[in-house]
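With one protein chain withheld, the remaining protein chains of the complex are depicted in position.
Every chain is named by a letter (A, B and C) in the order it is written, and numbering of its residues begins at 1.
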């Protein structure tokens, strides 16, 4: 936010001229408050900066507020909609699917809603995946199921073929639920649609269990993930205390950012070392992790280490990166590396330790959402529908300053939130863990 | 916020001249970012209103940012601190106690920390409650315990006697954790201290499981409460579906505001009626609850009703209010009233129903905090300490626009947040429940 | 068992002549071990008594072992089956339904399986409840749902009309899941069937969350109930400790037996008084509960009381009993009575207390089964099918000496297991609580 300027304008397919059927649903004194056109949420909340901007005649950067509008673009009786879930599982996927379907069906009266199976592959004929008809009966009871009833897949698919499929199916409104890669694909799909002159909206719902989508302060599934990660840390702590020189080593999610690791360490305050991608650390040397760990064991006889999967990548051969099907760089497995290095270090010094390595990632990401995420997802899904029905496109539904907002897809593309080493979260982690800087001079 | 002006200035006991020992704790490249004096958070986030204010030369209403300061007021080596928990139990009390004690002890080096037992009674000699010495050993493992290790009590105590006790014990910094009544008492205590010319800071941490403290967007324990309330709703739904014309009636907390009831209904989407203090409803008549419920049973054969304890108070004799020890008006028991009225209504019409009444309030409020609240409380407690150490007083640690802030105690006193009938939360409840306006013309 | 003789012979509709299709399912070396005809489980396990019986030429009382037989009575291709769930909800009902349907469908190849809705009412035409077609698709995902997908109801229905319905629907095998009253009805239904010369088997699966069916050592749902009851006791304990002279009073299920109360008190060892139907206690007088409670508060300042709903019935007007729709005597509400008596007692003595009354019964009984009960129910349901397919009737599937067995319906009818005051369970409760005899001489 430091002096950057943001283009937060939202693209629309055309003027919204149809009165929203939600007015029909308005029941007497429960007056529905439609969101008026010009309602925005300031990105910046520092009053000094705000004052400076305004006095300098600069516009205040802001996001458009999400929510139902008085007029919509699509005729619900003729509209066909599609949903697709892409990438890794995340608690809350089924909540989003449910909210989108129920709002389309009961709120707007849309009757043709299709679930695309297995992520972007579901658009590509050669895979032969059938679409799933979605209606209230199908989605009512899915809240307590983890995973995605639509299933998912990783990896890109040819944008033109996807748009071909949308044309063939006569889709007017596409909801794409996925992470960074998916949202970049969504952006390209929306561009291809616009360049073909089609009338198809693409609305994204950002999914990142790591909570690291740029300009989105909170993403669904994160709270659920922290809750379950906490359980794993309790186990690791019990194992560490259970044996002479016990070490509990837990690998948590976080490819590029340590939000889960840092937050879970605060939710269960028995962690001694938190290693995240944002903070450099050495293994060897007088201030390195291994020596520091040895000191800790001497003093306290046990230790708990939480490591985010993207931490310590400098220890791997980054000259020859490998890629996964989604095009993400394959990370070196820092959990296994730490396990080996720690075992070797203490073996060399003939110090008996008892190391337990725990990797709960798949357990965490495939469980159902917690109550907080149930609620959050119900808002996200409904606001995605409200946005799409007005003909807005190339946007995702975000959250900023405690409000649901419209964020242009181009804004977060290729950027990420990270834990600020000088910020409140990391400072509290340091205080809770007492952990030192583990970098040699 | 509609055009109100807020005095958000914070009172201090005197200039903070002592360098913070937290600088000592600063470990090389983990540069601690002290909060600079003038960091604030704007209360308003609507850019149009912000622009109008600034262009009109009005100051932008804002809260001071919470967090550690470069200089403090109290000498940690001489400081004695006290903590007290007041009013009803709430998930997270022990988290707060723990965070305050650990930050005082390890962060600032304070060694004399006293727990006042049984709320404000603990200050009054005639009750004879001993204080509890608080140190890391005592608080380290209390996160997974519900309740408060200090215990609590309801009701006011004489302000002068409380201040006498603080003088007698030589307390310099008092942390008061409690709800609306407690914060009003805290305000009076702080005033009495100032009028006696004493150097005692009073820092409040707002506790309201109902999440209804004015100008505080989120309070600890609320997320935990919603999570457990959700379980009760699932049970009620199973009971309702389990019998012919089954009705599940759940009373949830919410004396003056329906946040728990409304949010829990969104977290578990099988509720048909949500009754909250903010929304009027009739029992009798063609649009009243009873007739509407009858119609629902005819159509669907079961129904789930969530009622906040403060809903429907118009059905009780409010001419002769009664008061509880804390001075709160004793509410009529809307849960039992609904139970009786529903039973009588259907008996009269010879319609067999199976009504199950569930009141999970004590179960909800006395369980440990959820992971999310564990984290939230760890921030709240530490920021309360940071604020108090600088000599700030008559303030509480609040949360606004996703930031921890200092709120003058006088600001929320006697006012409450409520569910906005035209706002996003209630609108989504209506859509999720399909519930009609139940007021006759 | 004290010298009683038991008739444990099982009635059959006729000879089982059809080879079990389960042999087909036999896959090479996974040799299915059919239960041979004469496999029994001794009721008595005291070797001295066994020796005495045998030496006296008496038969050793025993139950027939449950499980699949080599030959069956019904032709699966022509068989129609029905399931009904009766009485109060209990964790595990859906597990049983699922296991019965899957075993019938996949194990034996039965294709016509009907779910009777709303208990015995579902047989009676005037209520107009449709039957539910049951097949694997319907039941596969119901394990994590509480309640019963068939719903239930209380109260008897005319036996002849039920048998008329069975004839009309051409049912050959009826599974009845219910408690004491249901099993007595099942017995009468089976008799009526036999007297009409029909070929319909009736197999019962005993449901009693109270775990008090005579000659059945364990019933499903009990473990799940204890698990959730434990949570409520933790809450009550937190509330009790949270206030000056705090009292947590929890009412748990147990109309005629205190198994849940006693077991839950052992699972969470902070209970001070356990009151159950089997153990007399006085309220007043020098050894009565109220004086004992006063002494406890003086010594420890808080107390937790667990009361089974059937305890202390002598305090109610038993001269004029009332009955519920199932014909059970309506119990006086001992929870509310205790609440009132305790409040009055301490008010009279001007002793301030803080009493919290918690009744978690509906929450407990309507939640899904715990893992242990999931497994237990899968055995019960499959063994019920195995029994029924052989033409056995008038039996229920029980559990004795860690084996699943066939128990004639007539055996437990009208009798109940109770907590033995001199036995291990109650002795351990006394030791865990330290509770005295509260009866005046």
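In the analysis below, contacts are C-beta pairs under 8 Å (C-beta built on N, C-alpha and C of every residue); 3 or more make two chains touch, one makes a residue touch a chain.
The model shown is predicted, which means the values in this text are computed figures rather than measured ones.
Within the complete assembly, A:359 is the residue of A:141, A:359 or A:402 that touches the hidden chain.
The hidden chain makes contact, of the residues C:77, C:322 or C:431, with C:431. Within the set A:236, A:252 or A:334, the residue that contacts the chain not displayed is A:236.
Where chain A meets the omitted chain, the residues involved are 89, 118, 121, 127, 129, 145-148, 151-154, 231-232, 234-236, 238-239, 241-244, 246, 248, 354, 356-360, 362-363, 366-367.
Annotation for chain C: contacts to the undisplayed chain at residues 25, 27-33, 38-42, 45-48, 50-51, 54-55, 59-60, 62, 67-68, 98, 102-103, 106-107, 140, 143, 217, 223, 226-227, 230, 263-264, 266-269, 370-372, 374-375, 378-379, 382, 401-404, 421-424, 426-428, 430-432, 434, 436-437, 439.
Basically, only the chains that are shown with their structure count from here on.
Over half of the residue numbers at the interface between copies chain A and chain B are found on both sides, making the touching surfaces mostly the same. The most distant chain from chain A, with centres taken as the mean of CA atoms, is C.
Inter-chain centre distance (chain A to chain C, centres taken as mean C-alpha positions): 46 Å.
In whole angstrom, the spacing between the mean C-alpha positions of chain A and chain B is 29. Residue positions of chain B touching 2 or more other chains: none.
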